[in-house]
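In this view, the complex is presented without one of its protein chains, the others remaining in place.
Let's turn to chain A:
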Amino acid sequence: MSDSGTANTPKPSSSVKLVLLGEAAVGKSSLVLRFVNNDFQENKEPTIGAAFLTQKCSLPTRTIKFEIWDTAGQERFASLAPMYYRNAQAALVVYDVTKPSSLTKAKHWVAELQRQASPGIVIALVGNKLDLTNDGGGETQADAERDSGVEGDDTLQNQEEQDDNTRGDARKVSTREASTYAEEEGLLFFETSAKTGLNVVDVFTAIANAIPESSLKSGRAAGAGTGQTTLGGGRSADDSRVNLGDRGSATAKEGCAC
């Protein structure tokens, strides 16, 4: 998934700001941890404030470097998220397939993104904790209860509602309900398990593929039809970027050394 390292001629590389949103304890940080480190922690501490991570995703024609902003689901004053989804090119809105209220919250986030975020933002709706359902494969009821322990009160409620479900299946949000909604709103849709890793990389790859080429390039085609003298030959899409890491060096271009 990450760089395969065969690049004789480097592929163009672009950064994509991605923000994770969703109710507390749906597994936002765990999804990122799986994607970035291919790791999973049971009983992970709640995220405080927010965290920032990066990960590359190599596509056939280009490399996407995700700059991932993982926000705290418990953020009480709704004052942080605007800072994160500003200028974001992609958003991952996460809910818990065993907790219907988390889908309601996810829908609120989608509405807020559509109202406030960059007009071209790519939004993926992700139902996490698929390992707790029969679709996730190989989990026992005991595991399911342990894993959803973070939810506290909801566990009890879940058990009561469990009667409606196949034994051993904690699913409370049907795939069809969520996918229908995603389709109506024009969202990418996945069900994942951060615990087993199921579909996690697929989500990020799908987002990378869905980012329009135009939003990766600079708004203006370099030197096109302007009578502007383009010195130094071919330029990458990122040719207006100044790299502070390159202090004093002669080339200020990024995206050529990846």
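Convention: a contact is a pair of C-beta atoms (placed from the backbone, for glycine too) under 8 Å apart; a residue touches a chain by one contact, two chains touch by 3 or more; residues count from 1.
Just so we're on the same page, contacts and distances are computed from a predicted model.
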Of the options "S1 motif domain-containing protein", "Rab proteins geranylgeranyltransferase", "NEDD8-activating enzyme E1 regulatory subunit" or "Anaphase-promoting complex subunit 11", which is the UniProt protein name for the chain that has been left out of view?
-> "Rab proteins geranylgeranyltransferase"
Hey, which chain A residues sit against the chain that's not shown?
-> 13, 48-54, 65, 67, 69, 74, 76-77, 79-80, 82-84, 86-87, 116-119, 218-220, 222-223, 226-232, 235, 239-254, 257-258
